[in-house]
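What you see is the complex with one protein chain gone and the rest in place.
Up next is subunit A:
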């Protein structure tokens, strides 16, 4: 399939349409799970482990049971017959992957601070929380395993039945000998170790849910703040042994997820189990500290990366070894997260020899899982920092070295050494555009002038040129990675008798503006107003099929399904119009809501008439079914590969170590652009999260395994005040892998920005002898780095 531009008729695509979602969000009309008024609901609260690794000697719930307002108190033993099996991990990355049984409540042993120990059911939230304090647990403490290298050594094994802390070893080494040879022939090599600190997703809306049993029939409605209503329905059915037909999952308005709501959580399983047991609605909303402790964390890797290059700096091989922190258990896709980056450690460079291996290890910490970018920020960080290190070592400019290694424009579709086919790209043109906006010469002159003047405010410029694979995902590729589901997306477009349009999508937006973008795709094609289109989503009874929203997949996969369903419904309308006008369908052209005979525009038939005709079915072509509706399930043939140049200019105060971001320029290429306003919003949010990783955020633990950053006073999510006005621009290289020619933008900012910031800091300090700093580059860490470099 070759696409240069989306086939548009309405001029809606590409406009900065304001989001349809916003008025009701801004006025509070939209409802989040915790807003739902459900009479008679009981509240649950969890007692969570206060120690990282311990055997449970005893749990005394007697005082809690008699506490005011308490209906029941349960431990693992009380509920063990209420579920059919452990909570799911859908991504067994290797056949011999070790996966500890993970239940909603701890079975005799706790494995991280935050692990569920008991659950209280009470008639108010405060009664439930007060009763939690009355439960007494006696622990026999065990040595906590916190460090990844300690963990691999197996000196203390967390899950005794597995006999090791290593969950899996996953390798992608197409030709080991060739890699070794490239390294032995190399003129220049670099060998670097980078740390990807753990991050806490911290969505604005914490997790929240209400499970409502139907008054008869044994059905349950699960309202939950999730990114994956469809997947969750299937997983809850399997985990609890309830027929899938009896569970309806609805995600009301969802206030952000960033991957943290791409999961099946203990509280969801518990609430459904208890609702079934007590035949009462059950509700729960996470507290902010629970969000830090018991919602998944992101990242958590030790990355060893080596590059081999010839005399010219042409990189000939990349070798990567990763230790990836799984945390205490495998959540829904925990083990697969590093694999989403595994193919991208050569970045935008044409590197012929490739070696990647990853060991997933358990620790006594909160489980990790997908967090904005999932695997790809880690890969981008490693290659973009290593290329800078190579440039420094060779004494060539980081920009020049990148140019020497870019995958050339002519090479697309580009078969990578890691086994992917990069869809399309023109990296040099994108970099040229960024450089023309940046105007780097005066910055470099100012940088030098400050060094010469002995200033304590030094400047640095950092570049990150990223590529990612998104649009998850071709189902067959997922099969080859052992992923437990497909990557298709479903859409239905329904033109109603009054010619209003219903669009049903399997995507599950939680801040991305799908109602707007999907309306635009349909409006553009049908030549009608986006206001006449209603997008239905995130309710498994209304949108029965779907693979939900993550991995920058919704537009390229879900949007394509909608585009194709719209074409299909329009074809049916065209057949009705042709029948009514007594011409052949091929003789009709369609614009602005009306079919007209080519060459005789007075012979016309409006779409609205076709819609009504399809409804009355009084005079349809022979054999045509009534109603104007079409469904398409689209399975993409390939990933999409967005890319772009990101430049950071920083000012470092060498006396205090504080880094100030002076400028940030992002020139992204996400293929064709549906709504630039939404694209820019996604980039802004992604940049803030990525820059936060570089400068502010880290889940810190003490030596006993207590999370020290369990409130938003300690876990430093930055605010708008900390950022300059982002400078954004773009290039457009349509993707040939989907009919819209789009790529994906939801994760790009978070993927690209961390190395741009760190490279800029190192650039600012390199005259002092600094060549490395880990994230987050806190003032103290920068100050210490400067001190140590001087020694």
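Odds and ends about this structure:
The criterion applied here is as follows: a contact is a pair of C-beta atoms (placed from the backbone, for glycine too) under 8 Å apart; a residue touches a chain by one contact, two chains touch by 3 or more; residues count from 1.
Throughout what follows, contacts and distances are computed from a predicted model.
When the listed names "ABC transporter permease protein", "Acetolactate synthase", "Carbon monoxide dehydrogenase medium chain" or "Ferredoxin" are checked against UniProt, the chain not shown comes out as "Carbon monoxide dehydrogenase medium chain". Listed residues A:245, A:616 or A:656: the one in touch with the omitted chain is A:656.
Among A:480, A:584, A:619 or A:719, only A:719 touches the chain left out of the display. Residue in contact with the omitted chain (choice from A:72, A:129, A:178 or A:608): A:129.
For the options A:289, A:397 or A:627, the residue in contact with the chain missing from this view is A:289. Against the chain not shown here, subunit A presents residues 125-126, 129-130, 287-289, 655-656, 658, 696, 700, 708-709, 713-714, 716, 718-719, 721-722, 778-780, 783-784.
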